[in-house]
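Of the protein chains in this complex, one is absent; all others appear in place.
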Amino acid sequence: MEKKAFKGLLALSIASLVTLAACGGGNSNDENEATGATDSEHNVNEEPKEEVTLDFMHLWPWGSLDIYNKVVNQIIDEFEEINPHITVELELLENEQYKNKLQVISSSNQLPDVGMTWPAGFMEPYVNGEMFTPLDDILDDGLRDDFVTGTLEAYEMNGNSYALPLELNIAPVFYNQAMFEEYGLEVPETYDDFLHVIDTFVENDIAPIALGNRDRWTGSLWYMYLADRIGGADALNSAIDRSGSFEDERLIEAAEKIQDMVDREAFIRGLNGLSDQEAKSEFMNSNAAMYLIGSWDLPNYTTNEEVSQEFRDNVGFFKFPVVEGGEGDINSWVGGPGVGLFVAENSDVKDEAKEFVKYFVQEWDKISVEEAGVIPGTQVDTSQVDLPDLFIEVLDELNNASDITLFADVQMSPAVAETHLNMIQTLFGGEVSPEDFAKEHEEALSAED
Amino acid sequence: MSQQNSIVGAEKGIRKKITHGFLYILLIIIAAVQILPLVWLFLFSLKDNQEVFNLPPLALPQDPKWGNYVTVWTEGNIGVYFLNSVIVTGSAVLLTVLLASFVTFAITRMNWKLNKLVLGLFMVGLMIPVHSTLIPLFNFYLNIGLMNHPLSIILTYTAFNLPLTIMILLGFYYTIPRELEEAAIMDGCSVHRMFFRIILPVTAPVVATTAIINMIYNWNEFVFVNTFISSDKYKTLTVGIQNFIGQYSADWGAIGSTLVISILPILLAFVVLSNSIVEGITSGSVKG
Partner (left out) sequence: MNKIMSDKMIIALYTLPALMLILVLIYVPIVLTGYYGLMDWDGIGQMTFIGLENYRVLMTDSMFWRSAYHSLLLAVFSVLSLIIYLAVSVVLSANIRGADIFRKVYLIPMLLSSVAIAQLWMRIYHPSNGVMNRFLMSIGIDNPPLWLSDTNIVLFAIFVPILWQYAGFYIIIYYAALKNIPKELVEAAKIDGATPLQIAYKIKLPLISGIIKVTIVLAVIGSLKYFDLIYVMTDGGPSGASEVMASYMYKLAFRTNDFGYGSAIGFFLLVLILLVTYFIRKLTASKDDNVQY
């Protein structure tokens, strides 16, 4: 009996190995063995082209939560079928390790032919070091218009586009409808309403907001929204692009409001020592009523079978409330593109690589929302896709957005971002005055000029 | 007088028993604390993401997710990683312990002028932070064509563990009585023969100790593997864990299962090797 089970497992794992090899996970020799038959057939039927191998490095491993990986492999399979002379070889790394390795291999100019990059500040040293190749030639035959305004621009430098966006996110405030109902609360539209919601939960010994600020960019979202609602999209953006100053009254006021919220115990205890994942679980176990996070988390509240149906039915979202007297618009969002595909400047198969990224984004845009729950960088027609309601609502908001302010830590250069993120943690910890908070930012930003 | 003595003696005995009892209780409590992490890890591997964060660490999950293990075995490439871990760890440990024994023997038992300098060179090798070496080493392996080759990690592990291993061996080599070699050489034994037949067996306990330490370090290492290895077929178990860490979320249950699977062989090897710490001593003292 046991033996049988073991054999079954073994068979399964072998099967997965074979699939992997076929997907380009293994080395090229293995692939030739596994797909040798089909290869030769193709060679007979089509004019012989030189065999090329494309190295593709990405950060979506096949852990079971990540449906992304399957979609990626599906697209690669199709691409290899259309282009039998091209073999795509994959290397997968987890987020942090991916960033780490990208830098190490760049130092020796050994980037893979195709890889993933984040926009703006992250990308800058790679573009300056001439590691990425401009992709304008493949964008110019119509592809450019497919993207939502602002997404492609995040990957632009010196008038060239260096990557094709794969995801676009905005950050709504998710909330637990059952908990709101229990205390007779309504979705807040103004900041005062919002404070009322917070105070009501606090009075009833419930943590209003789950926030894991060990990761720091999570706290940055809160600050960015307040800055936006008080000063409009312009206040923060002009401080960062140096047409304005960070010691702007409106930006200081936003910091004051953060500390006011902390003093009201709006956030869970020990937020600066908690990771985003830990904080999220407080929300998902109904220990906290609200949670501000990117729309990438939508599958958790809609399709993820591991989460109880009851909880998923209870989750709604609202737009960050407006501050009375502020310049912000309720339809303005914090968000932006996540990773995009780049082609390496020194790739010896640049043409094929470009062909691949073009094919990839086009296919990705067709299937990513429905198959993987990823919002692509291109316009999604919500009447055409089959998605849970919550998803559709967020997509509609995205289409109606008056403005999307790019995540501050992405917008800034890595060095300034590090200062910003550190100051965010210090601000939430109540260890810096709002004035000094602004001053530190201003110093870091002006040091870059 | 004699009565008083015996009372004192009895008191002493009682006090001794009490201290012993107290000591035992303390030892048992510490032992319990030390074994809890394994229990925790096992329970962790049977939970889903919600339970991992919200149940108390030692609480049983409502319905154990044995499926985590199935996920790990079927979706991850774990069989391959496992084999690679064994090969890489095994070769690096053997190489390190052997080379370190050679060096320590030469430094402590043989007569030459530069021995202190060479020892100093090895010690400085302990002091460089790992992350400073990544870019230079990447460049090096790229140039000699060992990039994405298991040899690159075996050599790196060996080099980085040599200093530590030599330092631990050193203290023990100094305690070996000189008479041992003198007698051997009188008998016409060559240096090589003496090293393999006398010195290595006598130092078996400490060799086992350093082997355990090396094994644990190599088995759990992942920065070098990530940097030098790109093909899935050469990656090791620590990298396998990353397969369950997504861009925005992670599959903690599967990570737990991978951790459990990866700790079993090392636990086994540890028990076997740590027995030889004692056995080696007895056989060594017989010869000595």
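Remarks
Lettered A and B in written order, each chain numbered from 1.
Here is the rule we go by: contacts are C-beta pairs under 8 Å (C-beta built on N, C-alpha and C of every residue); 3 or more make two chains touch, one makes a residue touch a chain.
Bear in mind that the values here come from a model prediction, so they are computed numbers and not experimental data.
Every shown chain that the unseen chain touches in the whole complex is listed here: A, B.
The missing chain, though absent from the display, is touched by one residue of B:L60, B:L83 or B:L267; that residue is B:L267. The residue touching the chain not shown here, chosen from B:I35, B:L60 or B:L83, is B:I35.
The missing chain, though absent from the display, is touched by one residue of B:I135, B:L180 or B:L200; that residue is B:I135. Residues 99-100, 103-104, 106-107, 125-126, 128-131, 213-216, 268-275, 278, 282, 287, 414-415, 417-418, 422, 425-426, 429, 431 are the ones on subunit A that touch the missing chain.
Contact between subunit B and the unshown chain involves residues 23-24, 27, 30-31, 34-35, 37-38, 40-41, 44, 54, 56-58, 99-100, 102-103, 105-107, 109-112, 116, 118-119, 121-133, 135-137, 140, 155-156, 158-160, 162-164, 166-168, 170-172, 174-175, 181-182, 185-186, 190-192, 205-206, 208-209, 212-213, 216, 219-220, 238, 241, 255, 259, 262-263, 266-267, 270-271, 274, 277-278, 281, 285, 288.
Rule of thumb we're sticking to: only the chains that are shown with their structure count from here on.
Against subunit A, the residues of subunit B that register as touching in their complex are 48-50, 52-54, 70-71, 73-80, 134-135, 138-139, 142, 222, 226-227, 230-233, 242-251, 254. Note for the complex: subunit A touches subunit B at residues 9, 12-13, 15-17, 20, 25-27, 30, 57, 59-66, 68, 90-95, 97, 100-101, 104-105, 107-108, 110, 277-278, 281-282, 284-285, 287, 294, 296-297, 300, 306-307, 338-339.
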